[in-house]
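Shown here: the complex without one of its protein chains, the others still in place.
Showing chain A:
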Amino acid sequence: MTYIAKPKFHHPGLKKNELGYTHRDYEGKISTLCAGCGHDSITASIIEACYELSIEPHRVAKISGIGCSSKTPDYFLGNSHGFNSVHGRMPSVLTGANLANRDLIYLGVSGDGDSASIGFGQFAHSIRRGVNMTYIVENNGVYGLTKGQFSATADRGSKSKKGVTNTDNAIDLVAIALQLGATFVARSFSGDKSQLVPLIAAAIGHKGASFIDVISPCIAFNNHAGSTKSFDYVREHNDAVNRLDVLVGRDPIAVDYAPGTVQVVEQHDGSKIALRKIDADYDPHDRLGAQTFLQKHAAKGQIVTGLLYVDPDAEDLHTHLNTVETPLNTMEADTLCPGSAALDKFNASLR
């Protein structure tokens, strides 16, 4: 059950990161999801990425909507504030939180039902506003929590567990995020930790709207033959365009790949992404190219994964609104209130 906390005991020999934190410091409560659920692997990847980045756990605000996926913030970063809001509305809550305090790290976790159906609008608008966040959709193509209905990301022609064929077209959240101007767009697979962990780390370092669509099989309702979001199907159809490593600002870049196959992208916060190209022609700085590439591969039934687009010089909503550097939530009457003298003047102008 969710309220069972993990034992606090730390093995003295556990590896520590730069802040002296161990892996355990990034864990949360024990998961209540089905054993084998893809979402739990994503939880593990988030823990890993935060550990590797040496993030102070309490500096993260983790916000979600409603669904199995949206429950997961309870299972990582136990020392962070979490917010399980209402179905589909994580993006607005996160936007507000971000406006209140620009200094924290904002992690939005959502499901495909949450983001592609009831919350499709909020997903789109938070992306187009450039909210500085890492927005992860744990995409299983079904409504897990309400037991197996098709979601809007279920592929046309794919089958439900009961054998019903989906006749609606699918929404590809990655394509939409690209179209809406997300400045960091990636797709990955919950079963591919080596790809997912650095993607999450790079997204956290990105200043702007980062979106990661993670195919995350629902073993209870969407892991059968005929599903295009099952473990087997994704493994067979996965076509990675790149693999990456994230190097925090201070680290020297060790280029141990053949020239021409690695590309270093320096992000706003000083972190560097070393992209190992698998597809030699793929250019992650070309938004239009990414869109076409995706469509071509989707038509062939392939799932393109990797960092699909990044604009390392992105701006965020605070830049657009020209807000002060000081977090708004720390300001008091002395800085915010114009005072009685200004009010007297105002009154005088209304006579």
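Note that in this section a contact is a pair of C-beta atoms (placed from the backbone, for glycine too) under 8 Å apart; a residue touches a chain by one contact, two chains touch by 3 or more; residues count from 1.
The rule is simple: contacts and distances are computed from a predicted model.
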Choosing from "Ferredoxin oxidoreductase", "ABC transporter permease", "Nitrite reductase large subunit NirB" or "histidine kinase", the absent chain's UniProt record names it "Ferredoxin oxidoreductase"
Using the touch definition up top, pick the residue from A:Gln122, A:Gln195 or A:Gln267 that touches the left-out chain. A:Gln122
From the list A:Ile42, A:Val93 or A:Ile273, which touches the chain that is not on show? A:Val93
Positions on chain A where the hidden chain makes contact: 1-3, 56-59, 61, 63, 73-74, 78-86, 89, 91-101, 103-104, 121-122, 124-125, 129, 317-318, 321-325, 328-333, 335-340, 342-344, 346-347, 350-351
